[in-house]
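With one protein chain held back, the other chains of the complex are shown just where they sit.
The chains carry the letters A and B, assigned in the order they are written, with residues numbered from 1 in each.
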Amino acid sequence: MRGAALLGAALFFACAAAPCGTAIIPDAIGIGDPASPAGLNPLLATDPYTIQVATLLYRPLVWIGRDMGFDHARSLAASVQALDGNTRFRVVLKPWRWSDGAAVTADDVLFGWERIEKLGDLFGAAGQGGIPDRVASVRAVDARTLDFVLKAPVNPDWFILNGLSLVYAFPRHAWGDIGRDEMWRRQNDPALFAVTDGPFRLAELRPERYFAFVPNPLYGGHPASLARLVVVFLEGGGALHAVQAGEIDMARVPYALWQLLQGTPGFRFYVLPEPFGYGDLLFNQRSANALFLRDVRVRQALAVAVDQAKIIKLAYHGFGTENHLPTPTEPATWQSPSAAATRYDPTAARAMLEAAGWRPGADGVRRKAGVRLAFSVLTGADPDSSEMEMLQVLQSDFGAVGADMRVRVESFSQLMQTLNAGGSDWDAANSPWTTPPVPDGTGVWNAGGGINYGGYSDARMDRLIEDSVSQPGKAAMFQYQDYFAGQLPGLILPQGKQLVMAAARLHGVEEFSNAAGYWNPESLSVDDPACRGATPDGPRR
Amino acid sequence: MRRDWVAGVAPLMLLLLFCVLGPVVWPADPAALDAGAPLARPCLAYPLGTDALGRDELARLIHGGRETLSVAVPATLLAFMLGTGYGLIAGFAPRIAARVLMRLLDALLALPSLVVLLCGAALLPRTGFTVSVLIGVTAWPGLARLVRTEMVSLRGRDFAHAARQLGADPLHMARRHFLPNIARLLGVNATFLLGDSVLALSALSFLGLGVPPPAASWGSMLQSGIGLMDLGAWWLILPPGFLIAGSLFAAAAVGRMFFSEEKEQKTFALRWRKG
Partner (left out) sequence: MGRAAETFATLFFLVTLTFALAHAVPDGPAYAILGLKAGPDRVRALNAQLGLDATVWGQYATWWWHVLHANLGISYLQNRPVVSVIGAYAGRTAVLYSVATGLAVVAAMGLGWLHGVFYRSWAGRVCSAIEIFLYAMPGFFIATVLGMVFSSWLHLLPAAGMVDLHQAAPGFGDRAAHMVLPAASIALFVAPWLARIFAQGVHEELSRDYVRTAQARGVGFGSILLRHVTPNAIRPMVTMLGLSLPAIFSGNVVVESVFDYPGIGWLLWRSAVAHDYPVLVGIVLVVGVATMLGNLAADLVNAWLDPRVTYAA
């Protein structure tokens, strides 16, 4: 009798806590414009969209939380210790299980590490956080402990947050000794991603249309409240139309329509943080046409000529923050305290240009030795976008101090081709960067860096960047940023926040995405009349 | 007769006037943003309302018309020349060559033109020029077949036999005898081609593969209107659509002017809409 009552109570509570309801979200919420992910293998991801969906299935050793720090609750690693003067990192895993019941062991992490090595140049995030180039070896100490041995001392925050967030456990028993080509070929093969250790499992995969996920009941972390999560891939305006039609549950709202849509019944509105990174007008040091961009005085003058407050007001309708350093402002954990509140001073800009020998010409554009202070900016932006609006403000700001800036529009793939070619046929490019959790400058501003498209090369910058990743603490990082503020290989620009409208039945939207676009869909829940026993607000985060 | 002429030409004239004289009558700047009035309903200041960024829709439509015509007209000319040329050659060629040419034409006609247009738009860098050429190159097969059919039937007629008996060479025959006979057919089909070109450009732009921004044709304006349908912005959808439809109607009206209903069937039969 008591047994039956207990059983009944257990069933009741089990049902009350059972995942329930479906949420449909478009991709790229929290990041930017939509784009289809290439597949579900996080190791092959060269863009945040793939990471967004892949991390529903696999959790890395270190998960980045909303404060852009180590989120212990959602990481595979229970703890990470920096030992031997920051040359050895001991990682202890949580007792998680794969969705087929097997335990997640250190050997699985070792297997994941071996996949990174096998991928070679196909590894999407190669170089970030020193993975794999600064790692000498990885050893399993016991069933749930690993050691990462490094070639030289590193900044522990940098290695843990930037590097270990790229390392995943993969099921050796399900994947076998899969090689580089096979991993590439099977990026979209649902059979390969059947065994997962993350909060969700793959239910359906329709490339270019949607991915559907169901909860993984054996997930070791906080279980998901949804019974079904669908990630759809829609063109820009399509998502807004679909959310209002009730086809999907969440969409980004363009700045211009924010006021208009406020108060639409059945929806809630959220302001999400800016994508974790910074906007930047990248100067090409190799440009054949605009040689003056190699003159630091000209770059500094141009930086001071920009009215960031006006950009924020016109392009982002007030939803943005001024920024002058190569680091995100939200959160500003790694931002140097010497960050200037504002630098806008067109009079000073004009004076600096005069001092550098640039005299105003008849048409208002400055000249020096017959050369006009004119350059073009490459962009892949849509003319109706905020980015284009920002470029127009830049154009008028530069014009006010006697510099002639033109906008050159190219398709995104053409743009990437031009940048990657490393040629001298472009002067500047508008290229917002997303940064890893610790915004070091490796790859971007050091000589020979993989995405140092502008060809900037300065020995002191290289040394400061190297110090910032090999010395503990923040001091070296701040020094690098302060030097950057003086050198300006790129002109930092403000970014806009993300405005989102979501169906009122969807809860947990505020906590759902961190600034880097990493999703925590476990925080989402829906009011669904079919979910009996669940409280109206659903189980929270 | 007079009334038929007016009915036939009037729509086309109105459309051309709208596009050409529009900026004079309504000189608003199509690119000017009015951040305080996004998606404004039609009113005195904005007779056709504004779009999501606050731009004057009427000014954008006028400007869009010029964009559309600046691509569609060259495309029509190209298609017309290619089609007539190919049709004449196929009409005069010896039997085997003619059959080969016609089979090639069949292969081209088997492909829905929108399919080829999308392929071409994906392959080529997209500028006004390339889009024009692309549309011209996909539009000519229908005309070529028409011309060739007409040529074959003309060649079989008495005056052609007589001319050949007298030793006239093909070029001379083409100029003196055939061209005048098919001139009306060509003239009518030229206007149909113009309608088709406008439609093809609109379909391409609608799918996002037309001339890239900032050029905005009616098709792309219709596309951006769809995302805003739920906000009740019918003024972003109906005007561009009706203008495109109006161009087709105008082109067809010119055609109807020349032919009675039965022949109209024949000339219509060998062309079909592309989207």
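One rule holds for everything that comes next: contacts are C-beta pairs under 8 Å (C-beta built on N, C-alpha and C of every residue); 3 or more make two chains touch, one makes a residue touch a chain.
Computed from a predicted structure; not experimentally measured.
S.K.: Using the contact definition given at the top, list the shown chains touched by the missing chain.
M.R.: A, B
S.K.: One chain is left out of this view; which of A:Ser99, A:Asn162, A:Gln187 or A:Asn430 touches it in the full complex?
M.R.: With A:Ser99, A:Asn162, A:Gln187 or A:Asn430 as choices, the missing chain is touched by A:Gln187.
S.K.: For the chain not shown, which residue from A:Pro42, A:Gly163 or A:Gly238 touches it across the whole complex?
M.R.: Only one listed residue reaches the unshown chain, and that is A:Gly238.
S.K.: With the full complex in mind, choose from B:Val9, B:Ala31, B:Leu118 or B:Leu154 the residue touching the hidden chain.
M.R.: Missing-chain contact among the listed residues: B:Leu118.
S.K.: Suppose we count only contacts with the excluded chain; which residues of chain A make the list?
M.R.: 22, 24, 36, 38-39, 46-47, 121, 124, 184-188, 203, 206-210, 212, 227-228, 230, 232, 234, 238, 241-242, 245, 247-248, 413-414, 416-417, 420-421, 450-451
S.K.: If you put the missing chain back, which residues of chain B would it touch?
M.R.: The list for chain B reads 99-100, 102-104, 106-116, 118-119, 121-123, 199, 202-203, 206-209, 219, 222, 225-226, 229-230, 232, 234, 237-238, 241, 244-246, 248-249, 252, 261, 265, 268-269, 272-275.
Here is the rule we go by: only the chains that are shown with their structure count from here on.
S.K.: Under the stated contact criterion, what part of chain B meets chain A in this complex?
M.R.: 35, 38-39, 52-54, 125-126, 208, 212-214, 223-224, 226-231
S.K.: In the complex of these two chains, what residues of chain A are touching chain B?
M.R.: 235-238, 240-241, 244-245, 254, 256-257, 259-261, 314, 317, 382-384, 409, 411, 414
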